[in-house]
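Quick one: the structure is below, and I'll ask about it shortly.
Note that this complex is displayed minus one protein chain, with the remaining chains in position.
And now, chain A:
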Amino acid sequence: MSYYADIAISILILMTLGVSLNLLLGYAGRVSMAHAIFFGIGGFTAARLTLPTVEELGGVATAGLQTGFSWHWVPALLVAVVVAAVAALVISIPAVRLVRGEYLILLTLAFQLVANQLMGVLDKVTGGPYGLSGIPPIQLGSTPLILPEQFIWVMLAAAVVAIVICWGLGESPFGRLLKGIREHESAVASVGKNPVVPELLAFSISAAIAGGVGALAAFYYGSVVPSNYSLTYSIFIVSVVVLGGIGNLSGTVVGAIALGLLEPFLREYVGDEAIPWQTVIYGAALVVMMRLRPEGLLPEGFGPGRLLNWRGRKAPKVVPTEEEALARLSQDAPEVVTEGEAEPIVQVLDLKKSFGGLKAVAGATFELERGKVTALIGPNGAGKTTIFNMICGTLRADEGRVFLRGEDVTGKPAYQLVRKGLARSFQDVRVCQRLTALNNVALGVQNQPGERVSRLVLRPFATRTAEKRVRQKALDCLALLGIADRAHLRVSELSYGDQKLVAIARLLATDCDVLLLDEPTSGVDPASVEKVIDGIARLRTLGHTVCLVEHSVHFVQRLADRAVFLDQGAVIAQGTVDELMNRRELAELYFGT
């Protein structure tokens, strides 16, 4: 009995570690190669804190220095969690500037090897290569939990807690933000969200859970040994997550059971060679799985809930009509401008940009009038998109200034501009393919308490209410563009035209007064072009100021109040579209003769 309970405990430990790593790997799309180290950091911290003091051992400092501070196990567990979380934050500092996956791989891989070596060297802290032993077991009341069949309940509870935390976070607005960053960091930044902090938090939380498991494992086994926290174990945990299914916690549970049973099973058959065989088998399994079924045993989004179809993917029960949506959205919308009034909201002053010897933009000056649709037109290479990128802060201007409501916003990063009321879309849409249309739009909604971990923990019910409002708003934005009936579909299942509409809906959800659209109809079929035109017309009805870069004259004529004609990086004419198109020299420039 004890034998099986002991195996079950080791599987539960593996499962909890896997679940916590999946928060990082699945939702944030980042790999940590040092999960075993955070597990170990928790173990050593808890061990040192709970070991008896020198006085308790009779005042003799023993050779192995197996002494500590005689803490109760509960505070020791908490400190272990905190220490692991802080260690993760420190390690990821360089990753703040280099938010590219491979740098986190490099950093954590190096950290894994160095920290593991240090565990063997820093004998005053870790007891050297043989580690620490004699760690007191957990006491519940006056009963020490020593036997496996007693301790298994503690570990089971821990696994459940970890699953609840990771699942709760992953499926919350915070998890949605993580997935958004995973797929299109620049798009998330373009709707006003800081793309770095959530990832670091996910890394730190993931490490914190590993630290907690490490403490529990130390209490159970009574010893902590550096060789248990090796790179091989880190890779083993990664394998559990990957084989089970990245981004699917039920998959991790299955993966942990399958891989955790491997070792006891192999011990029966190959005896001493069980460990190398185990490693060869899961290494090979990793290779085969990634070649044949990269989504893992249970793909993301597949689980008991999905089988019953009760969460998220259901078509919305009530699809709001366009009028209802318009009525609700107009409460948050900017004031509608009365007819005849013309006031500039964005002023672009003498912007210049050269790429090497090429003058892409040579002193462009124009204004966007509040509540109007302004089109930037001109032949290819006129510098339209370059100007756009300079207004949005994605490209640094050589000279010139951009003012938003009279405030100088030149070179401000995208996410700050959104807070001031200016947002952009991308020519290549940058919608998150694996999220539903609704969740894509929800990413655009500002000031969501549910995107902050502290609020999720401290005020779970308030965040839930807020999330309802967010979803309603996202649905309204989709309704206004006529695609609310597809809100529950993954964006990858939508036509390209609908994807462009989703991107516009996401922009609308930001509540910014000024919306910049980069070629909203490029690559879109004619039927969808009509829908895009209708959609943008509704943005104007709501009082938004729209600026678009567009090639199609038909489109511009139907929609734009004003046009700014650019050629060779300079504004050569401004006026209504008809005025400009009636001027023969401009038409020739535009269409070529």
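Quick note on the criterion: contacts are C-beta pairs under 8 Å (C-beta built on N, C-alpha and C of every residue); 3 or more make two chains touch, one makes a residue touch a chain; residues count from 1.
The rule is short, and it goes like this: contacts and distances are computed from a predicted model.
Per its UniProt entry, the chain excluded from the display bears the name "Branched-chain amino acid ABC transporter permease", taken from "5-oxoprolinase subunit PxpB", "Branched-chain amino acid ABC transporter permease", "Biotin-dependent carboxyltransferase family protein" or "Succinate dehydrogenase hydrophobic membrane anchor subunit". Set against the missing chain, the residues A:242, A:256, A:422 or A:483 yield one that touches it, A:242. The missing chain, though absent from the display, is touched by one residue of A:74, A:280 or A:537; that residue is A:280. Between the chain not shown and the residues A:74, A:93, A:147 or A:537, the one that touches is A:93. Touch with the chain omitted from the figure is made, among A:29, A:68, A:421 or A:569, by A:29. Only one of A:57, A:109 or A:587 touches the absent chain when the whole complex is considered: A:109. Chain A meets the missing chain through residues 29, 31, 93-94, 97-98, 101-103, 105-107, 109-111, 113-114, 117-118, 120-121, 231-232, 235, 238-239, 242, 273, 275-277, 279-280, 282-287, 290-291, 294.
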